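Then we have chain A:
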Amino acid sequence: MLREIRIHGRGGQGSVTAATVLVQAAFIEGKWVQAFPYFGAERRGAPVKAFARISSEPLLVHSQVYNPDYVIVLDPYIYKVVDVTEGLKKGSVIVMNTKRKPAELGLEGWRVGTVDATGIALELNLLVAGSPVVNTSILGAFAKASGEVKLASVLQAVKETWSGGAGEKNARATELAYERLTRWWDGEG
Partner candidate 1 sequence: MVTMKELPREEYLLKGHAACAGCGPAVSLRMLFKALGNKVFLVVPACCTTVIQGPYPFTSFAVPLQNVLFESTGAAASGVVAALRQRRIDDVTVVGWAGDGGTADIGIQALSGAAERGTNFIYICYDNEAYGNTGMQRSGLTPYGAWTTTTPSGKKERKKDMPMIMAAHKIPYVATACTAFPLDFVNKVRKAKDILGTKYIHLLAPCPTGWRCDTSKTIEMGRLAVQTGLFVLYEVENGKFKLNPPSDRLVDKSKRKPVKEYFAGQGRFRGLSEQDVAKIEKWVDEDWDQYRRLASECV
Partner candidate 2 sequence: MASVPKKRKDLPLTPLSCPTEGSMGKTGSWRIFRPEVNCSKCTRCTICWVFCPDAAITRLEDDSPKIDYDYCKGCGICANECPVKAIVMVREEE
Partner candidate 3 sequence: MKRIVDTANHLAGYAAKAARVKVVAAYPITPQTTVVEKIADFVESGQMDAEYIRVESEHSAMVACIAAAATGVRTFTATSAHGLALMHEALHWASGSRLPIVMAVVNRAMGAPWSIWPDMSDSLSQRDTGWIQFYCADNQEVFDTILQAYKLCEDERVFLPAMVCLEGFILSHTYAPAKLPDQATVDDFLPPYKSGWVLDVNKPYSHANLVSPEWYMEFRYMIQEAMENAKRLVPQIDREYGKCFGSEYGGLVEKYRCEGADLVLLTMGTMGSDAKLAVDKLRKEGLNVGSARVRVYRPFPMEEIVKLAAGSRMIATMDRHISFGMEGFLGSEVKASLYGQEDRPLFAGFIAGLGGRDVTAETIEKVAKKSLRMLDMGKVEKETEWVDLRE
């Protein structure tokens, strides 16, 4: 079974890193994976995309992702300028970093989960060059919303990517995001 995930963010937010940590988690679970950036020049602050594929079979495909099964949005404002639902399969899950409740986003027709990853980063003082780090924690929320990867695998992947204190802090943020995910479709929103 092939799952395709698209990640929206801004240049510098670590969209590609999010994709690689996500596939690393799936890889730990024995899946076949791919993670890649949108092919082109990345500019700090500009909207960017990254992609991940998770499959139970070896991946022969090398083309772009056109119809993702999931969308992850790292930035709370970007969905206003970028169509984050483009090509998204009907009834698919969108996981977004925002303070707002899923129902407030106007993304009707999709199953939306939100988490205040920025708030978690500020709470834990998880900052890089003054900016809150949201790309790892949101994977915790994604794990819960999608069920495609286990939280434990994500935590392991996070700790393999960042050693020592940084790994611990990122892992803590990931756990918090897992716990705090607000889901739209089961009435919790």
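One rule holds in what follows: a residue touches a chain if its C-beta (ideal position, glycine included) is under 8 Å from a C-beta of that chain, and two chains touch if they have at least 3 such contacts; residues count from 1.
Basis for inclusion: all candidates are chains of the complex that A comes from, given by their letters.
Note that this is a predicted model, so its numbers are computed, not measured.
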Exercise. Touching chain A in this complex is which of 1, 2 or 3?
Worked result: 3
Exercise. What residues of chain A sit close enough to touch candidate 3 in their complex?
Worked result: 19-20, 23-24, 27, 32-37, 39-41, 59-64, 66
